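Note that one protein chain is taken out, while the other chains of the complex remain in position.
Note that the chains take the letters A and B in the order they are written out, and that residue 1 is the start of every chain.
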Amino acid sequence: MSKSVRFLIPLIIFGALVILLVIGLGKDPSKVPSPLIGKSVPAFSLPELTNPGRSVGDEDLKGQISLVNVWASWCVSCRQEHQALMALSKETDFQIVGLNWKDDAQDALAVLRMSGNPYAMNGYDPDNKVGLHWGVYGAPETFVVDQHGVIRYKHIGPIDRKIWEETLQPLVAQLKAEGA
Amino acid sequence: MPPLLKKDPLINMSRVIKSLALGALLLIGSGSVSAYTLEEFQFDSPEQQTEFRELIAKLRCLVCQNESLAGSQAELAQDLRNEVYRMMRAGQSQDEILDFLVERYGDFVLYDPPLKPSTYLLWFGPFVLIGIAGFVVVRTILAKKRAADEPISASEQERLKALLDNSPDSPSSSSRST
């Protein structure tokens, strides 16, 4: 190594550091990817929110595509995405399954009464029993589960038009094509 | 609305300081404040108690900015503490508990990443860098032994002396010729 090249090393290291930081600036460090992607949904059984006699379980997530939406009445941004979910509930390619997380049944039902119910069914999980197995760490989160009950994607944060059109809709279409 | 407000993360979690957390919290709620002490987790033996403490100190609270399960007051941290406690009481080993959490939350929960191929970079990377630096240093020292002696030059000596001696705005400014 020639002598003058040696003195370039600090600059080169710094350059690499800058590239790393530029990449870092574009990422959100508070988002944690789920290790459950590509795995079957964890076995569970929960009482249905609106109809406590019934239960919701992993079997209900097989046979068709599901969006499993983690929500709670105390969660501000869940209310933000509620309208988007209402719109999506009219589509027939998939069902929306709610996971009512760390919530109070009365409060949750009040929200559904006031703003409408986009969910085909709703697991009631006040103590984070099932949420823990799904690796839920906040609300809202949305899992995309395919026809075989395998988790294919996890979205953290509220669903809006952009997220739906750019990420979720193409994924649902792809899953549908796989299934057909 | 009082019950809703009580749980509203924006109001209760201001401890999760005004970082980007604020941005994140707009999106993600995780419930309210919970216990601060670990008094409720009692074990039969002090050893188990210590083991529990050490274990939860090494686990990351996911919703917090950078706090361990032992130190966090977030509700999710309490849920996970409960789960770890339950598993320990059920006689499960540390490894089983760690595997359980990693399967659900990923390596991110571990403050002490295990040694495995994907973490070789983390555990050995710095030592490779330090090794290279050490090699350069040793070579420098060995080379210095053979190098020709080049003591502080006469003019440098003079300037150093000028610094010691009384000479405000020293003449060294004019004698700067080397």
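The rule is simple: contacts are C-beta pairs under 8 Å (C-beta built on N, C-alpha and C of every residue); 3 or more make two chains touch, one makes a residue touch a chain.
Heads up, the rule we're going with is that contacts and distances are computed from a predicted model.
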Subject >> Complex member absent from the view - protein name from UniProt, among "Heme lyase NrfEFG subunit NrfE", "Sugar ABC transporter substrate-binding protein", "Fe-S cluster assembly protein SufD" or "Heavy-metal-associated domain-containing protein" >> reply: "Heme lyase NrfEFG subunit NrfE"
Original post:
Residues on chain A that touch the omitted chain in the whole complex?
Top reply: 3-4, 6-8, 10-11, 14-15, 17-18, 20-25, 27, 29-30, 32-33
**OP:** Could you please point out the chain B residues that touch the chain left off the display?
**Re:** 11-15, 17-22, 33, 35-41, 53, 58, 60, 64-68, 70-71, 73, 106-113, 118-119, 121-123, 125-126, 129-130, 133-134, 137, 140-142, 144-153, 156, 159-160, 163-164, 166-170, 172-173, 176, 178
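We adopt the following convention: only the chains that are shown with their structure count from here on.
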Original post:
Whole-Å distance, chain A centre to chain B centre, using C-alpha means?
Top reply: 29
**OP:** Over in the complex, which chain A residues touch chain B? Could you list them?
**Re:** 28-30, 32-36, 72-78, 102, 104, 107, 127-128, 132-135, 137-141, 156-158
Subject >> Contacting residues of chain B [partner chain A, same complex] >> reply: 3-4, 7-10, 20-21, 24, 26-31, 62-63, 65, 75-76, 79-80, 83, 102-108
